[in-house]
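The other protein chains are all here in position, but one chain of the complex has been omitted.
Chains: A and B, in written order; residue numbering restarts at 1 for each.
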Amino acid sequence: MITEEILKQFEEAVGPENCSADPAILNGYAFQPFHKTEPGCWIETPLAVVLPSSTEEVQAVVKICNEHKLRFKAHSTGWGAMGGPGFDNVVQIDLRRMNSILEWDEKNRFVVIEPYVCCAQIQAEAMKRGLNLNIIGAGSATSPLASCTSHCGMGWTAISTSHNARNIMGVEWVTPTGEILKLGAPGSTGKWFCADGPGPGLRGIMRGWAGADGGIGVFTKCAVKLFHWPGPRETEVKGRMMDLDVEVPENFRMMGCIFPDAESYANAAYKIGEAEIGFLMCKNAAPLLFACMAPRLLRKMTSFPNIRAAMKAIQYGFQFIIAANSKGDFEYQNKVIEKIVDENDGFIIEMNKMPIKSMMYWSFVRASVPPMVFRMSGNFFTSFGGDEAIDNATKQALIGERIKKQFIAKGAIFDDFSDNAWGGMYEHGLFSHTEELTIFDHRDLEMGKQVEDYATACMNATIEEKLGGGGFAFFAGSHVHDILGPKIGNYHIWQRKVKTALDPEDLSDSKYFIQPEKTKK
Amino acid sequence: MATQEEIKTTFKDAVDSDRFFDTDDDLKKYATGNLLEPEGLPVCAVKPKSAEEVVGVVKKAAEIDADLIPFSSGPPRFRGDTATAQESATVAVDLSDMKRIVRMDRRNKVAIVEPGVTFGELQAAAKMQHMKVLTPLLPRSTKSVIASGLEREPITVPKYHWDMTDPMLCVEVVFGTGDVFRTGGAAGPGTLEEQWASGAAQKCPLGPAQTDFLKIVQGAQGTMGIVTWASVKLELLPTIRESYFITSQKLEPLVDLLYDMTRRRLGDEILILDGFALANIIGKNNADIQSSTEKQAAWTLFYNVGGYEYYPDLRVKYQKDDIGGLARKHSLDIKREVPGMSASDMAAVIDLPGEEPYWKLRYKGAFREILFITTMDMARAHHGMMKEQAEKFDYPVGQIGVYLQPIQQGRACHLEFILPYDPDDRAETGKVHELFLSASKELADAGAFFNRPYGPWADIAYSRCPDTVAAMNKIKDIVDPDRVFNPGRICL
Partner (left out) sequence: MSLEDYRRDMEGCSRCSSCKWVPLNQIKSYRFAQICPSISKYNFHSFAGSGKLILGLSLIDGRIEMDEKFADIAYKCTLCGACDANCKVYRDDIDISEVIEEIRAECVNAGQYLPEHMMVIESMKKEDNVLGEPKSARGDWAEGLDLKDINTEKAEVLFHAGCRFSYDEDLRGIVRGVAMLLKNAGVDFGIAGKEESCCGGRAYEMGFRGEARQFAEDVGRRVKASGAKTVVTACSDCYSTFKYLYDRMGMSLGLKVMHITEYIDELIAGGKLKLRSNVDMKVTYHDPCHLGRRGEPFIEPWKGNKLLRFGSLKRDGRNGVYEPPRNVLRAVPGVELVEMERIREWSWCCGAGGGVWEAFPNLAEFSATERIEEAESTGADALVTACPWCERNFRDAIEKNGAKIELLDVTELVARSVEV
């Protein structure tokens, strides 16, 4: 339990109404069934919860934690176990009150935000300005500051909007010892147009492919890149999801591109990248779409061999949206995609005129589908996802499918036809992402226990098959670094040194980062 | 600190005998000669031919407390990042003979190169597979691809500059501990060969895991590690290409057009030069340049549009049409030539590394450059300030070359002021040095971001961000605890 003295210090720092050690409040932060391998709903209960409203308050809280050697973990939306306490006696810093959009720079295409602004808020305002942003796979209820600084960054429109690790123009950071560090131009000029320098880029110790998930301090401001949006400034939307009714703009074309096999799929992807076309390119497995939109039907479908065969036939495909800046641009992109699909023995499903067009258009642009992935069973787990060249990413889907079949066969996870790969490519093909989703019900403890085995099998496959850098294996917790590290260039040694240098007392909860030497188990 | 004799003895054993150098003539190749403070020469130079030898050199340096400065490019050197202090125990680690192009991968549009590979060498290899190298503007012929990437020199194609690390992807780096580390997708799992067999190609520029040491060694001026190879992204050579100029007496309409073009990812190579800078590229000598300057518009925007494998003519057409529409919006005319140069010739010129002499040397034999990052809408104000400073120091305003390169897809820009001077004219040399220092300071106060803090810019830059200095020293303590790499450089 927290002492009165410490609680009082927190109250003085953030205000008594923004601080609590009451069990009814604390338990609100102890429930995290998602994005972890341990079964069940609960994680550690925090020692206290504080709600700072400014960088200075965050700093004050971190300094109090340092004074009393208390661990702390900050989160924005708190979606996922990595946002909550990883150990006993962790102070939960809920950044909900830091929810301002601080600055729009429309000309130079970035926005400066605090942690609790969500992607949907930014997109709604950005579109009024003819701009858009990269929204990560988890969807538009997430915080772009969180994905830029602390977690993962593959987005639905990554083909044209990159990875959020590469969408940062400047960061303000309260380090584990309570210093305020501004990365790049903000530190020197007060402006937000460059995240690196002077000299070396300290972004390199802030995050890598993944962020530190709260293990390296607290990020309080971030300048996030914005991208040109050729769509309407305001969109009239009727309905919420399954009843969506939205007009698809004339300069947009939506399609499903289906190929006969993985090789054709990959070949087409390479050509699409070279042609530099596309606004959105995303592999959503057909079973996933059923799981979201017609979960009861999916449960029945899996028992019919003919339906299994049909699903297999359309396994290698992606959704593709063209958003053109001009008629000429539209004509060019259309002709090119048709040619590429044709050359690779694929076919196109035109979606602009389908009844499902509204959902295909707007819920993809708004990236609002992700919470539906929980619909079929209550939870899902993701694996693989280590980014690399398109061929390597494509292979991850095939290996993921092979492993899932084994676990489906023993009832450890729901049958989703075993291919539930999600991903696409970044920056017109620079590198690519495929993660394998797995549907399960964490309320079934037996099922939940087997997810850990599944995660381990995926991690082992990553190593054996040489698949892009480990991927989501890190999200099993800091202990995996000592397993993966020796296989991946001993990165764990250097990552551990960074942690030790910046957080010698290991106060920034490192459950999902790496623990420093002295607390290494 | 080791004595000079100790250093020579130790490092003679580190490499083959024909790769160890300690005569003045040899060592002068590592001098910058363009500095504000007196410069010494290294004690000796070694030319390792492999990463293993680099490791050996680094370990020896730690053992005897010698300092190492890595070099990848050949002379002449300009920016002072590799300058040797007069009293020092420095060993020049010359990687320019590590010239392997380890892999050229057309499917993944990536090459793996060693530090000694120059732009010309890589371009020749890439061209054979119909690819192009993303280059800065007219790098000198001896410039190393890796050195350029580590310095974050801006490439001339804004749409391919997605992040500050581009075009670098992964690196193999030797830290000051003698450890070898690979960044990004190159880290593994697996050897490079195993990764290739699994369809990987060292294309992921992030990580591995939750740190990213590529960003640490970039911009570090050799203080954080020695890179022994790097994967760099390549792009396709266009199958057809058209080139154009747009001129204006004012900078603003061209900047406005640049904003419009870059946000729509129109155009390939795109840059802006003032008349004097352009003349320095067109002309070969002082007289040519003077004559050309008089004929040029105040500002010139140059761009290419290209078509690739599929419907190249359609692509070129729509890009031309769209850019044309935007240009008309800003009341700008598109041209095929400027006095003394057609656009297609300009394209051919900037396709390749610069001809000798290096273009900035042509006017007067020496130059100072002030280069920094800002946003395009600030360029005019910065230019105005530069001119004021020039007037204050009685330096001819018409002799300032200006180069504006959009970066990060137009979200920021590299802005560069080139100040030629006659190195044999002591008065002019002194004046330009004073102007350089004064203008740098004023520009920094006005928001210019010296994110490549060469020489005196280090003090200017780091005095503003002590928090960054503290953090960088912590990282330095990790990767180079014995401080063998380029001590005293930047803030370390």
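Definition applied: contacts are C-beta pairs under 8 Å (C-beta built on N, C-alpha and C of every residue); 3 or more make two chains touch, one makes a residue touch a chain.
Please read all numbers here as calculations on a predicted model, not as lab measurements.
Undergrad: Omitted chain: which shown chains does it touch?
TA: A
Undergrad: Going by the contact rule already stated, which one of A:Y29, A:W229 or A:F290 would touch the omitted chain in the full complex?
TA: A:Y29
Undergrad: In the full complex, which of A:K339, A:R375 or A:K449 touches the chain missing from this view?
TA: A:R375
Undergrad: Considering the whole complex, not just the chains shown, which residues of subunit A touch the missing one?
TA: Against the left-out chain, subunit A lists 18, 20, 22-25, 27-34, 41-42, 45, 49, 51, 77-80, 94, 96-97, 101, 117-118, 120-125, 139-141, 234, 237, 239-244, 295-296, 299, 362-363, 366-368, 370-372, 374-379, 441-443.
Keep this in mind: only the chains that are shown with their structure count from here on.
Undergrad: I'd like the Å distance between the centres of subunit A and subunit B, where a centre is the mean of that chain's Cα atoms.
TA: 33
Undergrad: Over in the complex, which subunit A residues touch subunit B? Could you list them?
TA: Against subunit B, the touching part of subunit A is residues 105, 107-110, 162-163, 165-166, 169, 175, 179-185, 187-191, 193-205, 207-212, 215, 225, 227-228, 270-271, 274-276, 325-329, 331-332, 335-336, 339-340, 386-392, 394-395, 427, 429-431, 462-463, 465-470, 474, 481, 484-485, 487-495, 497-498, 501-502, 513-514.
Undergrad: If you look only at subunit B, which of its residues touch subunit A in the complex?
TA: Residue list for subunit B touching subunit A: 107-110, 152, 162-165, 179, 181-182, 184-190, 194-195, 197-201, 203-221, 223-224, 233, 236, 259, 263-265, 308-311, 314-315, 317-319, 321-322, 325, 373-377, 408-412, 444, 447-453, 457-458, 461-462, 464-465, 467-468, 470-472, 474-475, 477-479, 490-491.
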